[in-house]
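Excluded from the complex is one protein chain; the other protein chains are retained at their positions.
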Amino acid sequence: MRKRMIHAINDALFEEMERDERVILIGEDVGASIFGDTRGLLDRFGPDRVRDTPISEAVMGGMAVGTAAAGYRVVCHLMYANFIYTAFDAIANQASRLRLMTNGQIRLPVVFMAAGGGGRSNAGQHSDYPHAPVASLGGIYVATPSCSADAKGLLKTAIRTDDPVFFLQPTSRGGEMGDIPEGDHTVPLVSAHVARQGDDVTIVAVGAMLRIATRAADALAEEGVSVEIVDPRTSYPLDEDVILASVRKTGRLVVVDEARAAGSVANHISALVCEKAFSALRAPIIPVTTPDLAVAYSPPLEKAMIPGPEDVVAAVQRLIKETGQ
Amino acid sequence: MRKRMIHAINDALFEEMERDERVILIGEDVGASIFGDTRGLLDRFGPDRVRDTPISEAVMGGMAVGTAAAGYRVVCHLMYANFIYTAFDAIANQASRLRLMTNGQIRLPVVFMAAGGGGRSNAGQHSDYPHAPVASLGGIYVATPSCSADAKGLLKTAIRTDDPVFFLQPTSRGGEMGDIPEGDHTVPLVSAHVARQGDDVTIVAVGAMLRIATRAADALAEEGVSVEIVDPRTSYPLDEDVILASVRKTGRLVVVDEARAAGSVANHISALVCEKAFSALRAPIIPVTTPDLAVAYSPPLEKAMIPGPEDVVAAVQRLIKETGQ
Amino acid sequence: MISNTRAAGSLDLLRMMLTIRKAEERLASDFKAGMLPGPVHLYIGQEAVATGVCAGLDDRDWITSTHRGHGHFLAKGGDPKAMFAEIYGRSTGICGGFGGSMHVADVSKGILGANGIVGGGVALATGAALAAQLDGENRVGVCFFGDGAAAQGVLGEALNIAALWKLPLILVCENNGFSEFSPSSNVIAGDIYRRAEPYGVPSVRIDGNDLDAVLEASETALDRARNGGGGTLIEALTYRIHGHVEGEQAFLKTPYRADEEIERWRGEDPIERYARRLVDQGEMASGKFAELEEDIGRMIRDAADSVADDPYPEIGNLERHRLGAE
Partner (left out) sequence: MISNTRAAGSLDLLRMMLTIRKAEERLASDFKAGMLPGPVHLYIGQEAVATGVCAGLDDRDWITSTHRGHGHFLAKGGDPKAMFAEIYGRSTGICGGFGGSMHVADVSKGILGANGIVGGGVALATGAALAAQLDGENRVGVCFFGDGAAAQGVLGEALNIAALWKLPLILVCENNGFSEFSPSSNVIAGDIYRRAEPYGVPSVRIDGNDLDAVLEASETALDRARNGGGGTLIEALTYRIHGHVEGEQAFLKTPYRADEEIERWRGEDPIERYARRLVDQGEMASGKFAELEEDIGRMIRDAADSVADDPYPEIGNLERHRLGAE
């Protein structure tokens, strides 16, 4: 079945709310649904389980925690990922740590979902891809789907998980089509995926960057460079084994992440590989990220900031040149 | 002159408020001063410039931004570093990016100051060392003083800087004595410091970890291992040159950071070195951090979580063993 | 440009409302024509609020605005050309193309910027009001925000501080009945203006489509603020004639408001109402309005056209905003 990512997400919500009546959804205008991902849920499940909230991210975030602690599975839709900052106290000081602080008495099946990343001239306050600050908390899974199938599969798993998950859908990819397996398709949370087999260099590509990496790999194939692409699928925790295995095979690594360098998981992946697969490394690890700035509005500026296939190609070429093929 | 770190900070505030009447201080109980760092300022500079605020971190953070945009230099004291999460919207969505979004019309001389890190059984909501989430924003300096002199010098520079600075003092070190140069002692923001010269391995140690690293280095010296210690002083942006130069000399790197692994700058430093000094590296880079959990209350748990000298020694020994001396 | 002073005459005020209207109509058609790279939220129907409030301000007073910020920008003296260029993403834009529609700012005019974070301007204006108080020069900080934004907790925090410190802060809530696609009554309990009462901050609800009412309420608030009397919350009832965001029909499955409602509010058009009042009271000749409309329409057309093909910003400019770059 081919579907747009946004519809895959919609299906996941439908199926999980159908499957478990303790799943509820809260968020601003989740009824009208700006993105289309929550469309139809209010009609189907009614205003008890699908709640349009006021613009009050602070209480929304904490309410999600409280409702979950009291027995529900809560999906808290925060719209644009920058608004997790507005809800950050609840996410950081409560959601990420009540499990530890109560010695496991409280488990929190909460999914914070939001759309992140640039590409649409939404400018500085609507274009962050803030997986690193959430990952920094240590107690929240960060799911970074790159395609329709994973968006559906990861979200379904996230809703069934007893710990908080930040589900970060790529703003620029909602309309993209992709194949989705039939039936109850789920994807485990810490399960990186080798999206393309190759021998010369590993590219780890997060979220929307998978397509960029694929384009770069196509171009590089024409030059005779064989690229392996790994999609981490959750950027926290990382599926270390899959990433390390790929680097052990190729000996070279480029990490492509739409987040700012200082807010990327490129650093985490670099650190992981440099600690645990150092002897396999034949070349420096090259991060390809957005510069350390808020995303600018004007299309040429925005385009220049966010990694594109040519940036990835250049990084790979640099590696090959520095080490020979 | 020998002073406790907390008094060095107090001196910096006195001197800068004396020097420039546009410097103001806002924060909860900055008059009474829980930590002692703001003690006496209210008496000296009066309630116009030293303002006890209500417990309203969201407005405090944004107010700091607005007051700075309108021409003042604002020190916003947020007490414990976990409370930056409560103020995070203003820090992330406003302070870190108004400069870019207004094309430099707005510059923000704001210092957000807070005490971070564990060691005092303050438990899960009072022990974070959240430099990475702030660094992830890209538009805010993160100063991580390790000693009295740097605390004073960095804070004075921070107050004179036209961009926001997060000044993260280590909770566990406020009472520690240190030498401070006489006079108008300032430390540039991006100026890592070689705290100890050595040949065999570089330890980059952040904030409170400097003392831990020094103890480890003493122990290692007895085993004949010569350790160089670099204190980055600002964990964002990193002073790349000093760090890289040290690794080029020693060929080995251990990074010690009190933050959680996923919220540490150990990753950033690893990634930096692995990209830019790869050929000098003789061994994996080993991070020594707190595990990916909120800090637990009970003293043995807390002690086990936060890096100690023995953890650093073990990391260095592992490196030496894997590569020969 | 029309400059905004307390002494602004009736015709100047009418001109300002028309300037905002024409500028936004132009943006609406630009959007349809695919000329705008990002989203735009239009202010059409709400012009009396920005115009009336800013009439009493000068360049040294501060305002903060919202995602729906073109009206505030223009009313506070922002340059239409520089605004168009910004929204077109050009290097000649007031923010060099870095900010776009949701971030138009001109600090030299006291405009601390539109803001893409709902409620984001509240704390900034509170800070500006603190600066104004410290300056001791009778400036004020003004925050425009929506009914939807009234649900953000920061409003209560600001009211509390404004009351405690007697800050010269004017909070102007433009209640246009909707928070995105949610009618206010679904997301706002009780009357917004009353939320100031427990703090002891004076507040008032007015007809935001009646420029005279806006002028009167803001003059009272300004007098209070400039004379050490502290803050005020003004709730101005109004309506946005366009959608929440241009192009919303493309993604909304069902309408969220009735055509009759929109029509009814068109009948309350603040510009027409004010023009009619001026004519009725003999302050304006009856043919004058059409003439003004045409003049201002031309001025806006020229302004927009003159920058529509300006160069995009140089990519190298990005480096200017890195930490460490001066």
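Chains here go by letter, A, B and C, matching the order in which they are written, and residues are numbered from 1 within each.
Rule of thumb we're sticking to: a residue touches a chain if its C-beta (ideal position, glycine included) is under 8 Å from a C-beta of that chain, and two chains touch if they have at least 3 such contacts.
What you see is a predicted model, and the numbers here were worked out from it, not measured in a lab.
When the full complex is examined, the chain removed from view is found to touch A, B, C. Touching the chain that is not shown, out of B:Leu25, B:Cys76, B:Val265 or B:Leu293: B:Leu293 (per the contact rule at the top). Across the entire complex, the residue among C:Met17, C:Met83, C:Ala131 or C:Leu155 in touch with the chain not shown is C:Leu155. Within the set C:Val187, C:Ala213, C:Ala303 or C:Leu318, the residue that contacts the chain not displayed is C:Val187. Note that of A:Ala64, A:Leu168 or A:Ile243, the residue touching the chain absent from this view is A:Ala64. Although one chain is not shown, part of subunit A still touches it, namely residues 24, 48-49, 51, 53-54, 56, 58-72, 74, 89-90, 93-94, 98-106, 138-141, 163, 190, 237. One chain of the complex is left out; on subunit C, the residues touching it are 151-157, 159-160, 163-164, 186-191, 194-195, 197-201. Touch with the hidden chain on the side of subunit B covers residues 28-29, 31-36, 39, 52-59, 82-83, 86, 120-126, 291-293, 296-301, 304-305.
By definition in this document, only the chains that are shown with their structure count from here on.
Greatest Cα centroid separation from subunit B: this falls to C.
Distance from per-chain Cα centroids to the pooled protein Cα centroid is smallest for A. If you average the CA atoms of subunit B and of subunit C, the two centres end up 40 Å from each other.
Note: centroid distance subunit A to subunit C, computed from Cα atoms, is 36 Å. Centres computed as Cα averages put subunit A at a distance of 29 Å from subunit B.
Residue positions of subunit B touching 2 or more other chains, listed in rising order: 58, 89, 93, 100-101, 138-139, 237.
The multi-chain contact residues of subunit C, meaning those touching 2 or more other chains, are 93, 95, 97-99, 103, 115-117, 120, 153, 321, 323.
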